[in-house]
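Only one protein chain is missing; all other protein chains are in place.
Order of writing sets the chain letters: A, B, C and D. Residues in each chain are counted from 1.
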Amino acid sequence: MTPDPVIELRNATKRFRASSGGVHTAVRDLTMTVRGGAFVAVVGPTGCGKSTTLSLVSGLEPPSEGVVLVRGEEVFCIPPGVGYMFQNDAVLPWRSVLDNVASGPRYRGSSRAEARDRARVWVERVGLAGFEGYYPHQLSGGMRKRVALAQTLVNEPEILLMDEPFSALDVQTRSLMQDELLRLWAGSDAAVVFVTHDLEEAIALADRVVVMTASPATVKASFDVALPRPRNVEEIRMTDEFLFVYREIWDSLREEVNRAREEASHRAA
Amino acid sequence: MTPDPVIELRNATKRFRASSGGVHTAVRDLTMTVRGGAFVAVVGPTGCGKSTTLSLVSGLEPPSEGVVLVRGEEVFCIPPGVGYMFQNDAVLPWRSVLDNVASGPRYRGSSRAEARDRARVWVERVGLAGFEGYYPHQLSGGMRKRVALAQTLVNEPEILLMDEPFSALDVQTRSLMQDELLRLWAGSDAAVVFVTHDLEEAIALADRVVVMTASPATVKASFDVALPRPRNVEEIRMTDEFLFVYREIWDSLREEVNRAREEASHRAA
Amino acid sequence: MPHDTTITTPRSGRTTVDSSVVAKATSAHRKRRATVWAIRLALVAGWLVSWELTATYWIDPFFYSKPSAVWQRLVEWFTVGTSQGSIWEQIEVTLQEAVLGFALGALAGVVLGILLGRSRLLAEICAPFIKAANAVPRIVLAALFVLWFGLGMTSKVATAFVLVFFAVFFNAFQGAREVDRNLVNNARVLGASRLRVLTSIVVPSATSWILASLHIAFGFALIGAVVGEFTGASKGLGLLINRSQNMYDAPGIYAGMIVITVIALLAEWLLSVLEKRLLRWRPQAGGTEVRV
Amino acid sequence: MPHDTTITTPRSGRTTVDSSVVAKATSAHRKRRATVWAIRLALVAGWLVSWELTATYWIDPFFYSKPSAVWQRLVEWFTVGTSQGSIWEQIEVTLQEAVLGFALGALAGVVLGILLGRSRLLAEICAPFIKAANAVPRIVLAALFVLWFGLGMTSKVATAFVLVFFAVFFNAFQGAREVDRNLVNNARVLGASRLRVLTSIVVPSATSWILASLHIAFGFALIGAVVGEFTGASKGLGLLINRSQNMYDAPGIYAGMIVITVIALLAEWLLSVLEKRLLRWRPQAGGTEVRV
Partner (left out) sequence: RDSRVAGDGPIKIMVGGLEKVIYLPARLAEQLGHFRAEGLDVQLLTEPAGASAGNALIAGEVQGAIGFYDHTIDVQTKGKCIQSVVQLADVPGEVEVVARRHAGTVTGPADFRGRKLGVTSSGSSTDFLTQYLAARAGVSSSDYTTVKAGAGPTFIAAIDNGGIDAGMTTDPTVAQLISSGKAEIMLDMRTEEGTRAALGGLYPASSLYMDCAFVARNKEIVQKLANAFVKTLRFIESSSAEEIANRMPADYANAGRNLYVKSINDTKGMFNGDGRMKEEGARNVLDVLALASPSVKGRKDQVDLARTYTNEFVDKVRP
C-alpha cells in the first residue's frame, strides 16, 4: 500500500543569479517526499517557487544544494517516465494539434503512423476531436491547454508534474478534465504533483495538499485529504469534510500570502 | 439610475478568414447592451468568441456586419476612456514594472515624473510594492498579471473590458483583487465587462451575467444578480441566493458547453 | 484560389454565411493586388521616363546612359548574342556559380549558426574568429580565392559562399539563441534527445530568422559570383559587365545589372513560395480579416 | 563586477546565503572565462604555427606569405609608416568612411525597415524594388558611385551605405513584422498614438533583430569602404591592400586584412557593450544559474 517514495527532495535549495548581479533564492531547504501512486497538490503564494520545485524534480534544473531523488536515484538528467505540463504554453506553433500530441511517442521512437494513432485517441479524450489539423494559433487559450495536456498524457507517465494545468479552462471543461484526470490516474500507478492556485481544486483532487511558504519556498505544512475515492469533483465540493479541510488549509495559506505581501512592501521601504 | 447604454452591440457579426482559405465566424448576430456603471460578467464555452466580442467593443477589430456603439457613437477607432485587460500577457518585457504601469499616463501626455508617481500608487495597490524596478521576466506569472491590471487601472477607464484577468492569480490574491476591483469600481461610474471562466467569480462580482452560446458566439441568456452591494466576495459565496443563481446559470451554460463538444466531434466525423 | 469558396464554421448547422461573403472578400483581395501592381508599374514608368528625359536633356548619357539605349543593348544581347557568346550561356554560368555558392553557404551558415547558437562554450570560443572572418573584405578574398582555387568555377563559388555564409550564419545563430526555453524543456521532458530537440524545436523556431536571411542571401550569392568573375573569368554576367565598363559601354553596364536583378527577383519569388509553405503554421500578419 | 556581492532575496530576514556562495559563483565564472580565452589563444597559436610551417616547407609563401613576414610588415607600417604615409592616417580615412556609411546605412535601414514592416501596402509596393536593388552587385555600384559622386569620400560612404542598409533593412523589416500583436493592441488601448506605438513597442521589439544585423553590418561598412577605395582613392587601407596586390606583396595583403579585422573586432566589442545595455531586460540565456 505505501511503496517507497518515488520522488524525494532532501534539503533542496535552488538559487538563481539575479539580473542585478546578486543571488535570488527561489527554493530553500525543501524536504518533501511523494510515494508511488500518490496525488499531491501543492499550493502557495504567487512567485513563491512552486514552478521551480517542479523543475527540480523534472531534472530540468539542478539543485544548488541538497539532493533530488526519483525512484531512489539522484536526478542528473530527466528521469524516464516523467511527464511535465508546463505553466506556460509549450505547444509547438508549427505543428498541428495531432502532430503536437504525437510528439512524445515520436520522440520515444514510435513510427509516425503509430504515434498518430495514439495521439488521435488522446485528442479525442481532451475534447478536441475535429481540431486535429488546426495549428495552435487557430485555437483559443483553453483549447491550447488541452493540447498540452494530451501531449503530456499520451506518454503515460509514471510521475506526472502539472503546473496549473486547468487554470485557463472554462468551468465545465475544467471539471470534466478533473474527472478525466482522476479516472486516468486511478487506472495507473502514477504519482502526481499538481500545482494549483485553486484550493478547491487541490482538495477535490489530491490525497495530500502541501502548503508552501512565501519565497523562498519550503514546505510549510502538509494536509491529508481523507475524502473517499472514487470522487466526483462536482459533488464532493459541497460535503462537510471538504469544507473542514478547506478552512484548515486556507488558514495556513492565508498566513503565507499575507507574509509575502508584507515582505514585498518592507523591501520597498 | 438607468442611464443610456454606454456599450451597445447591434447584430454584430465578426468573421475571420480561416487559414484553410474559408471563413470562420467567431461572433454572430450578437446584440447586447451595457449601461453606464454596470458590472456585466460574460461566461461561455472556451473558444466561443468572448475575447472577440471584447475586441469589437474596444475598437481593435471592426465588426464584419452590424454596429458597435460606445456612448451612442459608432466605434471606428479605439473609443476614449476604454481600458482593456488582455487575456494574454501584454506587459512590455523591456520595461520595468513601474515603467510598464506608467505607460498609460505617458501615452496620454503626462510628464515622466507625474506618470511614475501615479504608477507607483497602483503598483502598491496591486501588491507589487518593492518590485518597481523588476523586469517582467523576473516575475512569476501571477505577478505579471497584476502588473497588467495596474497598467489598465492607472488610466482610470470609464469602460473597463477584462478578459479573464484573475485566472492566473492564487486564491488569496485573487479574492483580494476581486474585493479591490469592487471597491474601485464602486467609487467610479465605470461600466465593466468581465469575461471569466469562473462562474463563482462572475456571480460574486457582477450585476448581470451574460451566457454566450457555443461558437459562433451570440447571447444565449442574461441573468440579473440581485445580491446586495457592497459585497464581500468571500462571504457572499456561501449564501443561498448565490447558490440559487449559480445553479440557474450553470444549467444554461452546461447546455452550451455540451453543444460545443458535440459539434466538435460531429465535425470530426 | 479555388479554396476560397469553402466555408469552415464549427457550427455548420446554424451557418447562414452565403458564398457571396466569400466572393466579396476574394474580389476585395484581387482589387488590392491590382492597386499594388498599378502603383508599382507607375513608379517604374515614372522612373524610366525621368531618367530618359534627364539623360537626353541634362546629364551626360556617357556616364548615366539612358533607358532606350539600355533596352537596345538588351534586345541585342537576347537576339544577336554577346561578344562572349549567347547571353543564356553567360546567365547559366553565373547562375550555376551563384546557386552552388548559395546552397553551400546557406547550409554551412544554418548548421554552424544553430550549433553555435545552442552551445554557449563553442559560441564563446568561436565568436571572435567568425566576426574577424566576417570583417575580411570580400573583394580581397576573391583575389585570394583565385590564387587558392584557380580560375575555374570553384573560386567564384567560394566568393559566393563566404558572402552567403555570414549573412545566414548570424541570423541562424540569433534565431537559435532566441528559441523559447519552454519549448525546449517541454520537448526534453517528452523524451526528445539532444539531436531531436535541435531538429524538431530549434530549427523550426529559427526558421523565420533563417528565411529572413535567405532573402538577402541569394542576392549576395549573385554578387559573389559577379565579383569572382570580375577577378578573372572567361564567361559570365560579371565579365560582361566588366567588359562593358572597360569599353565605355554604359548601356551594357546597366543592361547587365538589369539581367542580374531579374534573376535575383525570380529567385526571390521562389524563396517566397518556399517561405509560405514552411511558415504555413504562422498566423498571417494583419489585414487578413474579411471586411464585408 | 563589484555588484556580485549584493544579495537580493525577497525574504532577507530568513536569508542565510553567505557571501561565499556568491564568491564561489563569481570564481566559477572567472574560471570559465579563463578557459575560453585559453582555448582561443591555443587555436590562434596553432593556426599561426601551422601556417608558418607549411609556408616554410610546403606551400609557396609567394602567394600565401607567412606569419613572420606579415608581422614584419605590420611592424614596418606602424614604425616606419607605409608608402602612402602614416598607417594611422590610412586607418583614419577608412574608418571615417566606414563609420559614416554605417551610421547612415543603419539609420536608413532601421527607419525604412520598420516603416515597411508595419505598413502592408507600402511593403507590398516597395518589396520588389528593394529586392532588386539588393541584387545589384556592389562592386559595380562602387564604380558607378565613383562616376556619380567622384573620387572623394562620398563614393566610399555610399558604397558602405548600400552594404549596411540592406543588411539592416531586412532584419528591421522582419523584426517589425514579428512584433507581438497583443503588445501593440495593449499600447493602443492604453492611449498610444500610431507614432508612440512605433517608438515604444515596435522599435524595442525589433531591437534584437536589428542588433543581430548590426553585428555584421559594421564589417560590411568596412568592406564597403575598402571596395570603394579599390575603385579609386588616394588614401586608405583598401588602397594599401590594392597596392600590395599590384606589387606582389603578399605579406602586405595579409597585414592589411589583419588591420581591418582588428578594427572590426573593436567595433564589434563596442556593439556588444551597447547590446548588453539595450537588452538588459532580457532573461540571460542558459547557464546563468549559480551552480554551487
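Everything below uses one rule, namely that contacts are C-beta pairs under 8 Å (C-beta built on N, C-alpha and C of every residue); 3 or more make two chains touch, one makes a residue touch a chain.
As the structure is a prediction and not an experimental result, all values here were calculated from the model.
Contact with the chain that does not appear here is found for just one residue of D:V70, D:L100, D:V146 or D:L211, D:V146. The omitted chain makes contact with just one of the residues C:S50, C:S119 or C:S234: C:S234.
Only one of D:W37, D:F63 or D:W88 touches the absent chain when the whole complex is considered: D:F63. Annotation for chain C: contacts to the undisplayed chain at residues 62-63, 82-83, 143, 146-147, 150-151, 230-234, 239, 242-252. By the touch definition given at the top, chain D reaches the unshown chain through residues 62-63, 83-84, 143, 146-147, 150-152, 229, 231-234, 239, 242-249.
As a convention for this text, only the chains that are shown with their structure count from here on.
Looking at chain B and chain C, the chains that touch each of them are A, D. Centre-to-centre spacing of chain A and chain B amounts to 27 Å, using the average Cα coordinate of each chain. Touching of two or more other chains is recorded for residues 10, 280, 283 of chain C.
Residue positions 18-19, 88, 130, 135, 138, 263-264, 267 of chain A are each in touch with at least two other chains.
Chain contact summary for the complex, chain D toward chain C: residues 36, 39-40, 43, 63, 120-121, 124-125, 128-129, 131-132, 134-140, 143-144, 147-148, 166-167, 170-171, 173-174, 177-178, 181, 208-209, 212-213, 215-216, 218-219, 222-223, 226-227, 230, 238, 241, 245, 253, 256-257, 260-261, 263-265, 268, 285-287. By the touch criterion stated above, chain B contacts chain A in their complex at residues 18-19, 43-47, 51, 87-88, 124, 127-132, 135, 138-143, 164, 167-174, 197-199, 253-254, 257-258, 261, 263-269. Against chain A, the residues of chain C that register as touching in their complex are 10, 180, 182-183, 185-193, 196, 200-201, 204, 207, 279-283.
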